[in-house]
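Up next is chain A:
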Amino acid sequence: MSQVINVVILIDPIRCKKCGLCQAFCPQKVYTLAKDGTPLVTSPEKCTNCRLCDLRCPDFAITLEVLT
Partner candidate 1 sequence: MAEKTWQIVLAGTGGQGLVLGGVTLAKAAVLEGKNAVQTQTYGIQSRGGYSQSEVIISDEDIYFPKCDRPDLVLALSQQGYDRYRGIVSDECIILYDQDTVKNNNRLHDIGYPFSAKIMDLGNEKAINSLFLGSVLKLCPVVAKKSLAKVLENSLPAKILVVNLKALDLGYEEIS
Partner candidate 2 sequence: MQGNEACVYGALDAGARFYGGYPITPSSEIAELSAELLPQFDGVFLQMEDEIGSIATIIGASAAGKKSYTATSGPGFSLMQENLGMAIYAEVPIVLINIQRNGPSTALATRPAQGDVMQARWGTHGDHPIIVLCPDSVQECYDLTIRAFNLAEKYRIPVILLGDEVIGHMRESLTIPELDKLEIINRKMPSEPVEGFKPYKTEQDDIPAIPPYGTEYIVHISSSCHDESGYSHNAPQTADNLVRRLHRKIENNKADIVQVEWFGPIDAEVSIIALGVVSRSAKQAVIDAQKKGLSVNLLRLITQWPFADDEVREVLKKAKAVIVPELNLGQAVQEVERLNSFNTPVYSLSRIDGEIITPTQIAEKIEEALYKCQRDFTKSI
Partner candidate 3 sequence: MSARLYQEYLENGKLPHMWCPGCGDGIILRAYTEALAELDLAPKDVVSVTGIGCWGKADDYLSTQAFHGTHGRALAFATGIKLGNPDLTVVTLMGDGDAVTIGGNHFIHAARRNIDLTAIVANNYNYGMTGGQYSATTPLDSKTTTSRKGTAEPGFDVCLLAEAAGANFIARTTTYHVGALKNLIKEAITHKGFSLVEVISPCTTYFGRFNGQPSTLSMFNLLKDKAIPIQKYREMSVQEQEKYFAIGTLIKRERPDFYTTYRRINSGSETAGRKE
């Protein structure tokens, strides 16, 4: 029985330098990368709010908001 939480993932396009770390190390495969390397949130429903992408983003570009 997993608890479903709704997380809104915001990526600041000005800050993001497209390093791909968020996508590479997301345990839930929430992200995919566009051809130019831009991270896209393609499976937001899988997000468990572990915040690893946020903490690992070198560019302060990711914000996670949990909706209650």
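With respect to how the candidates were assembled, all candidates are chains of the complex that A comes from, given by their letters.
Odds and ends about this structure:
In the analysis below, contacts are C-beta pairs under 8 Å (C-beta built on N, C-alpha and C of every residue); 3 or more make two chains touch, one makes a residue touch a chain; residues count from 1.
Everything numeric in this text was worked out from a predicted model, so none of it was measured.
One candidate from 1, 2 or 3 touches chain A in this complex, that being 3.
Of all residues in chain A, only 14-15, 17-21, 24-25, 52, 55-61 touch candidate 3 in the complex they form.
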